[in-house]
Each structure stands twice: as structure tokens, then as C-alpha cells.
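Dumping the structure here so I can ask a few things about it.
As you look at this complex, bear in mind that one protein chain is not there, while each of the others sits in place.
Right after this comes chain A.
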Amino acid sequence: MDDDLTIGGEKFSSRLIMGTGGAPSLEILEQALAVSGTELTTVAMRRLDPSAPGSVLDVLRRRGIKVLPNTAGCFTAGEAVLTARLAREALETDWVKLEVISDERTLLPDPIETFDAAERLVADGFVVLPYIGDDPALARRLEQAGCAAVMPLGAPIGSGLGIRNPHNIELIVESAKVPVILDAGIGTASDAALAMELGCDAVLLATAVTRAQRPDLMAQAMRSAVVAGRQARLAGRIPRRRYAEASSPMNP
């Protein structure tokens, strides 16, 4: 079945976007990414450490995975815009996962700073994928501002709490004309499947795989879950009923 995901004019056959944070080693990360089948994966930008062994960029290059730099760690629009520009310079991509957090305890996205940064980055020619709360109004405003996708959270980053407000995710999906990527909060495979069943175009996850007891096996599970959830969405689920509807003939 030809069912490509298109973001910013670029096509992807995998609807599983991976993060790279939290992996115990680059070897384990590379194995998990390979098994996941992902074609798009995030990295963070940090001060160069000459003593750091190996590079996550080499892993992505070796596996033919497109790099998606994020602005993790930024608290203001100004910091995020500078980080995005540095990422563009270092990685030769104008794609950016825009992430502006409000505090270190919840890591929840700051909507005001995020919107400000999104406007500035779109004006500067970036393909902007903003990480946001599950807010349909903000999602619409960011789409109107020219973002290439919106990335509402299921639950706080790394929490593994799943999708706390499926109704809001459905509302975002209903009105969005850009891809909706469920980002953050995924704990296990059923969470990823649910995101796709709700109509999300893709899922972004990291911790659920990289901190699993067996990252490679969880990566396989997530790959299957995203495919299964997508197929179920396209197939069209049966309506929920209060009472039974016989699936065998009732007459003798």
C-alpha cells in the first residue's frame, strides 16, 4: 500500500520518527534505529566536547536517516532561533524541531515563546516542526503561521504516561491541514498505536525505546504499532454500541 507521509514536500514511508536521547550507547542506539525503520531522527545541539567518543551524526549518516535537529534546552524564542541557525549551519538542513520549554520540572512547551520563534524561523526559511501542548487553538495558529507540521504532546517528555487527552488530539487532527505528529509521552506500543488510530500522521518517540530493557525489541514493537494503528485508522473502526450486535445468525 502506497501511504507515504509528506512533510515540507519530502516523502517518508515510515511514520515513526525517532529521538536519540537516553540510549546507553551509540551501538545500542544504532541497532534500535535500524530495527525501527525510521527515516527521520532528532538530535540536540550542544557545545562540542573534544573527548566525546563517536558521533550520533555518523550513526545517522551510516543508516541513511535524515537528521532533524531540535532546540531542546531553550527557554526563550531568542535562544531557539539562534540554536536553529547553528543547527542549519552545522548540519546543512533547514528543518528544525522547535522546542521551547517553560520549566525544568515538567519540560512542558511554552506556547508564547514557541509561537514567537516559529514566526521568526518561518520568515527565515526554516521548515518548522513545533513541539506544543495538546491545544487545538495553538496548533491552528502555528499552521497559519506557516509551520510544516504540528507536534502535540501525549504527556510530558520521558514520562511514559501515554496520551492524556485523546479528545484534544482528535480535535487537532480534525482541523489540521499539515501533518500532526504525536510527540512525547509514549510509554509502550499501545500508546503509539492509539496515536495513529486517533488520526495522527506520525509518532515521535525516544525514551520508550532507548530506556526500555531491550531497546531493539521495543523499537520493533513501536514500528509494528505505528503500522497497525495507521492501518486501523485507514480501515475505519466500527462504531461503539451500548449493547451487543450478533455476529452469528440468531434464527435456528
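Here, a contact is a pair of C-beta atoms (placed from the backbone, for glycine too) under 8 Å apart; a residue touches a chain by one contact, two chains touch by 3 or more; residues count from 1.
In this text, contacts and distances are computed from a predicted model.
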| item | value |
| --- | --- |
| UniProt protein name of the chain not shown, from "4Fe-4S dicluster domain-containing protein", "Sulfur carrier protein", "Putative ABC transport system ATP-binding protein" or "Ethanolamine ammonia-lyase small subunit" | "Sulfur carrier protein" |
| Hidden partner chain, residues of chain A it touches | 19-23, 26, 29, 42-48, 50, 52, 55-57, 67-70, 72, 82, 85-91, 97, 99, 204, 206 |
